[in-house]
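Missing here is one protein chain; the remaining ones are kept as they sit in the complex.
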């Protein structure tokens, strides 16, 4: 719709303000809700694959150019020994939001611990394992931007109100 | 020093931009590094005890007045069945940064899961269990603010550079 | 049958004495055994969706009106960072029975820890993860009521005896 | 004080309404807060050692005589492979409140799982590991009794209000 | 075959020496390998359902008559808050072999902890979660009996040798 | 006393019937209760250090000579990646009772899983982590022997009765 | 292709330099990526089934002949109470690379702990649970050999470069 189109236009014109990155193609189904949420809220964004282990130089490049390209937040999803969010945070001052991707053998517990247990000095804001975490990272990024963007704040409030309104009084098939 | 004093003055004059809240007095040793970090970076802040379970109305009041009072981030620490960060996030659009306090019986694993596993729709950016997480939540809050505050960005960069410079080449007592 | 109908009638006439609440529609399959058990035992009850995170005000309203409306127990099911039971307990003196809903990524371990590890001062009686826990919460609520309701006590005893009688001596397909 | 003395008198005169049982002497430091809380609230109670494994017959006796002796709730604490609460619940209709005692090797995780994961049909309301859980089990028992005892309800409300009032606005040594 | 028939005859003539018990019909697929193994080894046995929670009196009866009926070992399988093996052991001197049944929400971790973490004084020999554990409990029971039964020892040795011989040098579809 | 001395004499005259082995000197404090229990019950035994990893040949020798030397049970304690019990069981038909020694980093969870999760075909009867498990393994070994030794059965019954009698009715410092 | 054929020829002519062993046929799907990786890199290898528990003597034979037969690395996969890698390492100086096979009840956590938590003195280099770990063990073995084999080093570098090049810039179905 109009808001989404405006966001795409803005991203093209001004460049993205949020970067969504993930370790591999297989993380995309988990991360897609982050993209969808930013679209709905009209937040200019980009989506990239950056593998900490297979493309470490791309990771460094991405982080080193982040402030210069105007990014205000990076949403990074990774699974298993998930080093992507923490290493991005090590290389840029831009806030990094980490999304633990559900791994096959440990259900994402390895991903969660690898992302959230950062040592003092380099923070990663971490969200729930899986799609809920991806969507929430996007909502959080929007909330960050909304502290200095009244229109976005309003859109975010509307989204939250709609969410509240959508909760039925009773279960469907009582 | 000068920066810290300026921050105190600013907080007094303009009101705080970051709120540090915790569930009880016993969480204060864990949360103090958050306060210390904001002080060092000259970020105006306030510190409050807000117990989700013993003072639920205070929790709602705090959240409901957060935007109006100019808060741009809330750092919330809690332990055990740690509901404070999530319930604040349920009641305000202001970004909530959760710090799992190390609990006695589960070493903070209960705190971590209670904070990070938020359902889709209401995000809490979560940090490491304990003092490292508290300090990092403050660094993260500063990084958020620094996206629109060039001077703070510079102070944050200096802090990060000093941190890098402080890492010795070899262990002390080789 | 007759008992169930009588319960529905009583609930209509006198209002429910047990409230079954859950965080979302998706929790209903888990919580249905609670409703079915109360029906079988003829305990007047109601079923509501109350989301701690998406409808925090509804949560407070529900808890604040609980004693006034004659509720003697609240059965609350929630998953992930499950704050519903604890926050209800924070706002009402009515006993809250928590049911951890099995979550996708952590099999309900996050739900269990978020519910059972309440701090000293605000109790939640917690039951097993999933449907067994929901059914048992209802049995527990009935047992509570049965301490002052001889007829219900009798019905509960009969249910327990039938349960004992139903255990075969040997497995079926020996 | 007066309330406590009245409770002792009532317990002597009328017999206890809440039984506190535990598997061994070593569980007493964990369970004492349950006793102290009942005392403060003026709830007549008794304290017994009943070991599921060393005194199984005593366990059965205790459960079989519970309703006859007027018990309205049993608070049972046990550690490790903690079978006491569940086996009591198997033998009596009186609501059983389980308190997982913190074990040495597993920090009470074994106690928690052994108590909370009861199969469908026999419920145990479970509380937090350790002293917090013991105190909360007592508060819960009082809340159960308060649904039909207006004076106890009032005392419980006063306790909760005092608890709320005792939460300071700011940490002590800010 | 001949050995199996002889075992059935012996069981009929002399009564069983090993009892296989389980908490419910649903545990039978897990426990069947115990029965099959005893059959193959010609060990007289019986199979019973004994629920710790739904038929506690049957449990006590079973344990109290165990030595009198000539049982030399009891293999007990149970899931979740698995109290059956430990409570049998509390009531009889006959060695109890515990088999943790894989539970739905915790994959049998709750069953394992509930069985293996017995307090000092009442032992349960515990085996792996699931069918492997059931088969191994039977092998263990046979090995116990074989310490005073040379023929059984020989059969057991043959089974072990056959097992060793059955391991191929290389995987099938190399 | 007399029984203990008789056991020492018997062990000298006839050789031990139970072997207690452990991976290293550091396991001895954990395993000592096994020795003490066998002593009290008058069961001839021996104590050896056998390291699966540092003395694998000693392990094989020990297992290969076990039946010939008249051992009826081997109690094996080990910590961390605890391979001793399982490898003994792989090499002898004599029942192996495994005791998980509490490890420093994982509190014995690694020891427990390494011992209890044996694959189908080679059983290890596993006991609780730490000293309780060691004492219980000895009680279990005695119970095994008692199935064909009426005097030992009587001594074991007396021990169990004394244990039951030693449980006080109420905690000490009520 | 040519490299693979050359490797097969070399293995035939000179004997294998890497041994891939596993506890049972059922581990082969997990371990196949190790074989495939060594093939692609042209590393002479062999594949064997060696069960620590069912064929302990074969295990000892394999380890004792390893250096004599020219093996430079042994990749050992096992599940559950996984003793194969550690016992091989106890019997040979050849580096042992352990691969935890995903077990049914514990998702491989038991396998991982049984392999990685080796006591000081006997090392096993451990890799991720499942197929990723198997492939990585082979890559690691190749990297070890590459430290003294320039051609293999080159092939390994090419594989790593191809791997880097294969990472797309954006997800496929953006």
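Labels for the chains are A, B, C, D, E, F and G, by order of writing; each one numbers its residues from 1.
Please note the rule applied: contacts are C-beta pairs under 8 Å (C-beta built on N, C-alpha and C of every residue); 3 or more make two chains touch, one makes a residue touch a chain.
For clarity, every value in this text was computed on a predicted model and none was experimentally measured.
Touch with the chain omitted from the figure is made, among A:19, A:44, A:86 or A:171, by A:86. Note on the undisplayed chain: of the listed residues B:84, B:129 or B:146, the one touching it is B:129.
For chain B, the residues touching the absent chain in the complete assembly are 102, 107-109, 128-130, 132, 163-164, 166-174.
Across the interface with the omitted chain, chain F contributes residues 22, 24-25, 28, 31, 35, 47-49, 51, 54-55, 58, 80-81, 104-107. One chain is missing from the display, and on chain G it is touched by residues 33, 72-73, 93-95, 97, 112, 116-129, 131-132, 135-137, 139-140, 143-144, 146-148, 153, 156-157, 160, 163.
One rule holds in what follows: only the chains that are shown with their structure count from here on.
Of the pairs listed in A-B, F-G or A-C, the one whose interface repeats that of A-G, with over half of its contact pairs matching by residue number, is A-C.
Taking E-G and E-F together, the chain pair joined by more C-beta contacts is E-F. Distance between chain centres (mean CA atoms), chain D to chain G: 54 Å. For the pair chain C and chain G, the distance between mean C-alpha positions equals 51 Å. Centre-to-centre separation of chain B and chain C, using mean CA positions: 36 Å. Annotation for chain A: residues touching 2 or more other chains are 107, 128-129, 132, 163.
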